[in-house]
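Note that one protein chain is taken out, while the other chains of the complex remain in position.
Letters A, B and C mark the chains in the order given here, with residues in each chain numbered from 1 onward.
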Amino acid sequence: MTDLLYSADDQDLRDAVRGSLARVLDHDRVAALYDDPGADVSAAWRAVASDLGLAALLVPEHLGGAGATAREAAVVAEELGRAVAPVPFLTSSVVATTVLVHAAQAGSQEAADALGGLADGTSTAALVLPWTARAGTRTTYDGGPVRPVAGAVGADLLLVPRADGLHLVPAADAEVTPLTSLDMSRPVATVEVGGEGVLLADSEQAAVYVDAGLVAGAALLASEQLGVAQWCLETTVAYVGTRVQFARPIGSFQAVKHRLADLYLEVVQAQAAARWAAAALAEGDPDLPVAVATAQSWCSEVALHAAEEAVQLHGGIGMTWEHPVHLYLKRAKADQLALGTPAAHRSDLGVLVDLVP
Amino acid sequence: MTDLLYSADDQDLRDAVRGSLARVLDHDRVAALYDDPGADVSAAWRAVASDLGLAALLVPEHLGGAGATAREAAVVAEELGRAVAPVPFLTSSVVATTVLVHAAQAGSQEAADALGGLADGTSTAALVLPWTARAGTRTTYDGGPVRPVAGAVGADLLLVPRADGLHLVPAADAEVTPLTSLDMSRPVATVEVGGEGVLLADSEQAAVYVDAGLVAGAALLASEQLGVAQWCLETTVAYVGTRVQFARPIGSFQAVKHRLADLYLEVVQAQAAARWAAAALAEGDPDLPVAVATAQSWCSEVALHAAEEAVQLHGGIGMTWEHPVHLYLKRAKADQLALGTPAAHRSDLGVLVDLVP
Amino acid sequence: MTDLTEAVRRLLAEHPPGGSDPTAFLGARFDAGLAWVHFPVGLGGLAAPRDAQTEVDRLLAEAGAPGPDPANAIGLGMAAPTLVAHGSPEQQQRYLRRLFTGEEIWCQLFSEPGAGSDLAAVATRAVLDGDTWSVTGQKVWTSGAHNARRAILLARTDVDVPKHAGLTYFVVDMTDPGVDVRPLRQITGEAEFNEVFLTDVRVPDTDRVAAVGHGWRVATETLNNERVAIGAGADREAGQIGLVARRWREDPSVRSAAQHDTLMRWWVESEVTRMAGERLRQQLAVGAPGPESSAMKLAFARQAQGITNLMMELAPDEALEHDTWELVRPRSGSFLGRGPGYRYLRAKGNSIEGGTSEVMRNVVAERVLGLPADHRPDKGVPFKDVPR
Partner (left out) sequence: MTDLTEAVRRLLAEHPPGGSDPTAFLGARFDAGLAWVHFPVGLGGLAAPRDAQTEVDRLLAEAGAPGPDPANAIGLGMAAPTLVAHGSPEQQQRYLRRLFTGEEIWCQLFSEPGAGSDLAAVATRAVLDGDTWSVTGQKVWTSGAHNARRAILLARTDVDVPKHAGLTYFVVDMTDPGVDVRPLRQITGEAEFNEVFLTDVRVPDTDRVAAVGHGWRVATETLNNERVAIGAGADREAGQIGLVARRWREDPSVRSAAQHDTLMRWWVESEVTRMAGERLRQQLAVGAPGPESSAMKLAFARQAQGITNLMMELAPDEALEHDTWELVRPRSGSFLGRGPGYRYLRAKGNSIEGGTSEVMRNVVAERVLGLPADHRPDKGVPFKDVPR
């Protein structure tokens, strides 16, 4: 059985990401994005990508990257979820990077060149598909505006899976119109691609690479969701331990306790599922599609449940803009819909494990 | 909007049924049926059918019945559910009677004759279809053994919907083999019909009459389920109010309270749903199929949930044979499967209200 | 019913809705006793059965008559019945008509930062100074305070008795200079509610409702009225389920085989809740509102949250977008308006506002089912000695 624990290095990595984010980001900065989508949060991405070099994690060493595995990327995703960080790690450093690594390893010099910039954090890339896409659904960009695309706002490069193959297009050759988004910490946009860019792969390869990118994204999204869920659970446990009503901390009421115990169990399961998906991705395990569909089905629901319970158990304060829990609710809901809804993943899973309707 | 309340007469009827059953039936007698399916519980049916004349409720006066409506029959069904009474009211006095009334009103003298015996409680009848059948599924008896048929054990007459029409067959001309049943208070059997009996209706009419019988059964099963749920809720509320653990009545623990509050709400909704179905049946409301599918979907789940919560909140004692709650769990589970599962009714409902997959 | 129908006909004849100023029409309706038919004659009613109102409302709506201002829901649903039950004749005369016509919008100064679920822990003090009370404290979750001319207030008049016993109920003039209303932004981005800071607000003793120390009982009745209002009957598919159902019928792209059973479960639950509400309404027609209505509020919140969630899952691309995060101050809350994301977020409040679902479950368990009380360390303890 694959190792589902964290290594000592994983813990160091976690501490580094958490400490670094704490210095440059707080909830007020994230909340400000809802009123001013252009608010400057670039320090967070600089800290993650340039200072810690985490944008390079999934880029092999011979392509100028850190040659780490999905296990480490998953730890980063957890911490980014926990901080509801407005950075393009998942869209650029996981999804787009995975697509480009495949192209580069098949010999595309343009892909390799693009990865250099992605790895050192000087540029970011986005895959031009609706953010709800999932592997195996074979969507292509057929011209015209496509929405909602995540990671496109502020991206330098766009990966465009057209009918004839995968194109790498400079963002300058496309029109990217930011949309008011449910989750403004990962804003979506309408993208209309004008230029042809360069062809990285033919249509058959493109489908494989894009699916690989979507699978990697879905696998590590589970870890982001775990981070969201853990923040919500821990914050709520702390709150109910101190909030007094009826002359008792509300966390001493059994109904509150039991709900949090149930949520704890869900999070324990989510952690196992997320680690399994990350390990399967890292190891190229043939069980990867099952692990991803399972983890996405579970972790999507758990993150949302955790955020919903956090709002409810914070009572009135949880309904206010001033408390950060709403940032997590919006992220959790957007994450649930991202890269395939839980129901869609369960439907995929039915095929994978030979349980069809 | 139709009247969803109980009339003063309904209350009198309820008191009469409850009082009468209390005199002739107790939980030990019902439990005894699990060890000895032949144990004599005929006093219960005598009380209901002969003494109170309730087998005649749904038989029109001109056919020798009481000419009551489904509203009154629903009150009886509630009380029978509450007592988990081993009587063929639902199978004979509702389902079979409804089928026969349709045939008799279309002119069948044999049906009218049969109703006479049913109404005065001297005989009972059963519809020879699996007890999971529901309206619109057009099942017929095509020879050979059919199982599990409810109400057939001890029945005098069998209603057999063959391909060529509806036949009335004396039980003596069929082989009825009792099965060990999940719910021994409504045992099911394998039935193999030998004789042809008399033809009551051609195949087209038969389908209409049988569907009417199944609809009436499903409508009033909801009231039986309501009675089951109410007994479970009330018994559990009483138990947790007195059972002391940790030096407190366990009903003072908030998690227990909240679960019972949620269950109460479900029962309130079940009561409204059951009354609606009964009223719609009584009034021949065109909304009847919607009311029945809705009530069956809801009340089936509520009765089961109530029984399951009753077992759990009784703790160890709820798992013992000596406490009657298991009789209700078995009835609730069997009732959930009877006359269409909740999922099947929701599927029907999708068609009825134009919400198809 | 014939008398009422006749009264409606006469009102419409004397004040044709098309030609009347809405305020004038509503005033005439009040005077005709058709505002709340079950209220006493002279106070907007005709001492008729409570459930006759439905028919009156229907007839007036059919005739195109203007209805009362939805922004005054607190006034109409809570303040008015409280004033009728507990107000002095002078208060009733002074407030009810202008409340009904909408000339005076009302809000409710109950909840506080430290008194949410535990509403009886209200700490806002009211101190009698001659024949005038001085009120100081902080209230929160006050919907419509920015539009309101008057408020119902729950304040502490005695800290030496246990919490429930030291509360008194008042009517407050929101134009008092000691009243400071600040918008309270919600997770939807809008500010439907307010924080209200009260600093030496002057309330004449004639604006006290019921006796000193009776505030809790009066407020509880007020809240029960709110809960009944929330649980009122409606047409099939009138709520959130209708939005999803219509979309499902009209737009094949949102139909999901995997979610069909879930959709139907919510349809069933919505419908049985509607029937339970109707049954409650039929019972209320012959009795008084009781704590059973707390259970209906639970159902309403559960469904609103579950169904708005489902809607987003059925149209995920659409749900990743949002209409606006702008801080607006709506005149009244909307559960069914705007986009799916707004409805999803707004529905989260349904299990908090007007009594959390947790408190509602306690109420059902203890008051309806009669389960034994949980441990209350503040029971019988003077308010000033209770840890907060």
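Details
The criterion applied here is as follows: a residue touches a chain if its C-beta (ideal position, glycine included) is under 8 Å from a C-beta of that chain, and two chains touch if they have at least 3 such contacts.
Nothing here was measured: the structure is a model prediction, and the numbers come from that model.
Summary of contacts with the chain left out: across B:G144, B:G284 or B:G316, the touching residue is B:G316.
From the set A:T235, A:T294, A:Q312 or A:Q336, the residue in touch with the chain omitted from the display is A:T294, counting the whole complex. Residues of chain B in touch with the missing chain: 34-35, 130-132, 147-148, 150, 179-184, 188, 244-248, 250, 253, 255-256, 304, 308, 311-312, 315-316, 318-322, 326, 329-330, 333-334, 336-338, 341-344, 346-347, 357.
By the touch definition given at the top, chain A reaches the unshown chain through residues 1, 3-5, 237, 240-241, 248-249, 251-254, 256-258, 260-262, 264-265, 268-273, 275-276, 294-295, 297-298, 343, 346-347, 349-350, 353-357. Those residues of chain C that touch the chain absent from the view are 257-262, 374-375, 377.
Everything below uses one rule, namely that only the chains that are shown with their structure count from here on.
Chain A and chain B have Cα centroids lying 52 Å from one another. Between chain B and chain C the centroid-to-centroid distance comes to 41 Å (mean Cα coordinates, whole Å). The set of chain C residues that touch two or more partner chains comprises 256-257, 358, 361, 374-375. Of all residues in chain B, those touching 2 or more other chains are 253-254, 256-258, listed in ascending order.
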